[in-house]
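Here the complex is missing a single protein chain, while all its other protein chains stay put.
Chain nomenclature is as follows: A and B, assigned in order of appearance, with residue numbering initiated at 1 for each chain independently.
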Amino acid sequence: MAVFILRRLSQSVVLVLVMSMLVFLGVFAIGDPINTLVAPDATEEERQAIVVHFGLDKPLYEQYGRFLGNALRGDLGRSFKFNEPALALIAQRVPATLELAFASLLLTVVLGIPLGLYAGFRPNARSSRLIMGVSAFGFSVPAFWLGLMMVMLFSVFLGWLPASGRGTTVAILGIPVSFLTWDGLKHMILPVINLAAFKLSLIIRLTRAGTQEVVMSDYVKYAKAKGLRNGRIVLVHVLKNTLIPITTVLGLEFGRTIAFAVVTETIFAWPGMGKLIIDSISVLDRPVIVAYLMLIVVMFIVINLVVDIIYSTLDPRMRLEDQR
Amino acid sequence: MSDIALRVPFRDRPLGRSLAEYRESPGAVAAFVVTLLVLLAALFASQLSPQDPYDLSKLDLMDGTLPPMSKSLAGATYALGTDEQGRDMLSAILYGLRISLTVGVVSTVIAFALGSSLGIYAAYRGGRFDSFLMRVVDLQLSFPALLIALVLLVVLGQGMGKITLALVIVHWAYFARAARGSALAERGKEYIEAARALRLSDVRIVFRHLLPNVMPSLIVIATTMVARAISTEATLSFLGIGLPITEPSLGLLISNGFRYLLSGKYWISFYPGIALVIAIIAINIMGDRLRDVLNPRLKK
Partner (left out) sequence: MRNRSSSPLALARLLAVAAILALSSSAWAQTTLKVGLATEPASLDPQFSTTGATQQASQQIFETIVGRDRFLQPAPALALSWTMVDPLTWELKLRPNVKFHDGSDFSAADVIFSIKRIPGLADSPSSYKRNVAAIKDCVELDPLTVRILLKSPSPQLALDLSFIYVVSDKTPSDATTDDFNKGKYVVGTGPFKFVEWVRGDRLVVERFAAYWGRKSSFDRVIFRPITSDPSRVAALLAGDVDMIDQVSPVDQERLRKDTRLSVLSMPAATMMYIHMDTNRDLTPFVKAKDGSALDKNPLKDPRVREALSIAINRAALCDRILGGAAVPAGQFVPEGMVGYAPDLKPDSYDAERAKKLLADAGYPNGFAMTIHGPNDRYLNDEQVTQTIGQFFARIGIEIKVQALPYSVFSTAATNLEYSIFLMGFGNTTGDSARGMTAVLATFDKATGNGANNRGRYSNAEFDRLIKESSLATDAKKRDLFLQDAARVAIGKDRGIIPLYYQTTTWALRKGFVYETRMDEYTLANYVTVAK
């Protein structure tokens, strides 16, 4: 196991390197950061001074080489726009994003799996059909539309919940969190629902499909015929067989929520990382984009590593193996 | 043999039985009708639309932001109102539906085929290929759609094909990862061991034995991913890099009208949104029901 994890993490070094190269190439292809950074009425002299200062006049490979050299010394560069270390900028935003991501994951699991099981066990019940219909709604609307619709309903018309922002935060070990105060929680409700909507629908559907497969399979029919209790069937067979795709999807969705919650964060003015990366992409603030995506790659590697480990505990036949 | 088969009443044959079963649910029947209407509307958009929403010279600014059922300067009726350019929303929705469905379905089908075959094969082969592919997947998943779309926009320009390509690039890894997970679970099972012992070819084992058994969960993911592809396209438009503004998809209409949601001119975003919701819900309810009645393993 330890060897497996170590090997996987060593692969991540390569990936991080590849990612940084891709970002350099990508930003180079999109445009010249100088045009978005410099004041529109800047003189040519000012432009040139900045181009030289940021090293944008050098050939790309040289800029990349310089970046790598600094990165090896632990310096991922400073934001062009904010002149702050890119990592520090990102680190400020991490707690807010993680809080939303975990909350929406929790909501998805706590609601999605039971509802899916229910709909799977009683596929023809009216209530099951309702669950399926409503869950189709969850992924049929773009997140920004749903988000603003909820704001209109719950904040503007009913006045129950705040329209945006993070609300009161409490510091735990120096990290600000919202979920410990009532005000903070109120601010979290709508963004969390907005983030969870798609995931929830998908998990309900996956669980239902998996459950149905198992319920109709011969061995469960046989078990039923033998008079085993329903609960046992659920635990032993259904969950075991549906948890593999569910774990995979939850891992994927969790990663996506952390990395790209931009729409929800924009609509709800939530000070998370997704907004930072979108803003950085739109002004081509390369140091921030590179640092951010390098972190995200590591995060996805870790998430998928955890998912792979979960596989092997769920089903011992799925051995942990990796390139020999 | 065939004679006997023919004499079996239609409703007792598998397809007939499935159809009869399908008809049992009124919701599913309604969904079928709506889906059919949506598809027809998308197919015959240019014949059904009162206006060509893509032709700028046909639009009149003075007809802008008219509420539903208004009369245009030229005397025609705008059943669902107009957007700020004077574009008939009904026509725009019909055309937009066509684009959105095409982009969503085509990109998902390609991403699904590509991603799941790679994922299943990786699970089956294991070893170096599996590690390599999964690391590529990790990389791909970390790459924001916005950045991919921006690069494609610059390198290839704007258009439906490019957006479809961007969506394939964004989504294939998701399928690869999901397919691999399920296939990995199947691989350890006895029947695959048996097939291997029989020395069946790899291709045969992958496509004839592994694939059918991982399909159910993949299909659930794929049907929702069509909706996500449409949403992603809408979101890209929302972020400013979707289709050309003069040839709006449904998603682009929603994101363009998004600004009007609080203005009281609800129709500019509301109707496209509703059209998308109805289309996707209908397609999915029909899909759910079809899967239930057609899946041989779900027979009582």
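To be clear about the criterion, a contact is a pair of C-beta atoms (placed from the backbone, for glycine too) under 8 Å apart; a residue touches a chain by one contact, two chains touch by 3 or more.
No experiment lies behind these values; they were computed from the predicted model shown.
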Contact residue for the chain not shown (choose from B:Ser70, B:Gln85 or B:Thr102): B:Gln85
Residue touching the undisplayed chain, where the options are A:Ala88, A:Leu106, A:Leu130 or A:Val170: A:Ala88
Options B:Leu59, B:Ala111 or B:Ile283, residue touching the unrepresented chain: B:Leu59
Touch criterion as defined above, residue of A:Met152, A:Ile189, A:Met216 or A:Val306 at the omitted chain: A:Met152
Listed residues B:Ile120, B:Leu153 or B:Val293, member touching the removed chain: B:Leu153
Touch list for chain B against the chain that is not drawn: 55-57, 59-62, 64-65, 84-86, 150, 153-154, 158, 239-241, 244-246, 258-265
Hidden partner chain, residues of chain A it touches: 30-33, 35-47, 49-50, 53-54, 78, 80-85, 88-89, 92-93, 96, 148, 151-152, 155-156, 159, 162-166, 176, 266-269, 271-272, 275-276, 281-284
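One rule holds in what follows: only the chains that are shown with their structure count from here on.
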Whole-Å gap separating chain A and chain B, where each centre is the average of the chain's CA atoms: 22
Contacting residues of chain B [partner chain A, same complex]: 25, 27, 126-128, 130-132, 134-135, 137-139, 141-147, 150-151, 154-155, 174, 177-178, 181-182, 184-185, 187-189, 216-217, 219-221, 223-224, 227-228, 230-231, 234-235, 238-240, 251, 254-255, 258, 261-262, 269, 273, 276-277, 279-281, 284-285, 288, 291-292, 297-300
Contacting residues of chain A [partner chain B, same complex]: 11-12, 14-15, 18-19, 22-23, 26, 29-31, 123, 129, 132-133, 136-137, 139-145, 148-149, 152, 156, 198, 201-202, 205-206, 209-210, 212-213, 216-217, 242, 244-245, 247-249, 252, 255-256, 259-260, 262-263, 277-278, 281-282, 289, 293, 296-297, 299-301, 304, 307, 311, 315, 317-318, 321-324
